[in-house]
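As you look at this complex, bear in mind that one protein chain is not there, while each of the others sits in place.
Entry: chain A
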Amino acid sequence: VLAHQRGSEKLAERRVLFMGLPRSGKSSILSVVFENAHPYQVISILPTQERVVYHMVTGIEIYDFPGIDDYAENQFSNAVDPSVYSGDTTALVYVVDSQGDIQGSLVTLFSVMRVAQAVNEQLPIHIFIHKVDGLSEELKQDIQQDIQQRVLKNMGYENLNSTFVYFHRTTIFDESVREALSRVVQRLVPRYQNLENLLNSFCTKSGLDKVFLFDVGTKIYLSMDSSPTEPQLYTFSCQTIDAMVDMTLVLLSDITGATEDDDDMTMQRTVVGLDSNTKIFIYHINSYLALFCVGSAQLFRQKSLLEFNCTKIAKAIRQMLPT
């Protein structure tokens, strides 16, 4: 999934750039999400020396930049070629260690912003307020508010455009970092608007409560219908996918004819019954994408109808998203 890169190599068109001070947690985030590293394993992760790239489905590439030490002095343009920020399918993630040097981190962020917006005024800038584990709810909110205010105020002074700045609280010890990344990549997915419309109509026509389109390997959702989402639902979806994948791996491990990279997961359908009212339907549309549907038990009396609808949607998605 990952490869080291020289600074001069050309970047892909659909791209997410990860930047921030050294030790802010960029590489940890990416190895937890893309390499399935356990959060406890990354404690001894080494500093990133060269740019690293992670490949996502649908042609999106995630670039982990070496930590920026003193950009301002180093004449920032020497470190990073400003053209990386160009293009309307580019997003920047800037990781701030909420338990570290926030002031220093923001100073660097501002110099990155200046360069970036000179090249691309509409560049989405996602600020990950990271390592919020172990902080009280109150403190988390205070820190976020403080960072938010400082960033917006400074952007005002410098006449920068703050329309496309987003804030996310993250930690690798829960699913917050995957959720934030989902929000980042959603808009980079090819034909994202059509995809969302498709899921909206699927959701209403089938009478479902919620539909996600998941990249099963990373548990990043590429799209979801636009109905309101209950706060815990995303985390719960991730845990459900984990449990089902674990189980499948155990069971496939000794079935003759089953191979690892083969499409064993393709065509897998799973129904999970929760309380007497709620069911979950997971429908794999190819070996890495799955529809995750939440609905009432009532709906599942006509499961074949739901399955039929899934078949149609799956076909449309396979055509929309290059593999």
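Methods note: a residue touches a chain if its C-beta (ideal position, glycine included) is under 8 Å from a C-beta of that chain, and two chains touch if they have at least 3 such contacts; residues count from 1.
Everything that follows uses one rule, which is that contacts and distances are computed from a predicted model.
J.: UniProt name of the unshown chain, from "N(6)-L-threonylcarbamoyladenine synthase", "NEDD8-activating enzyme E1 regulatory subunit", "Small ribosomal subunit protein mS29" or "GTP-binding protein"?
T.: The record names the chain that does not appear here as "GTP-binding protein".
J.: Write down which of A:Gln268, A:Asn286 or A:Asn309 is the residue touching the left-out chain.
T.: A:Gln268
J.: Pick out which of A:Ala118, A:Leu139, A:Met247 or A:Leu305 touches the chain that's been left out of the picture.
T.: With A:Ala118, A:Leu139, A:Met247 or A:Leu305 as choices, the missing chain is touched by A:Met247.
J.: Tell me which stretches of chain A touch the chain missing from the display.
T.: 40, 232, 236, 239-240, 242-244, 246-255, 257-258, 264-276, 278, 284
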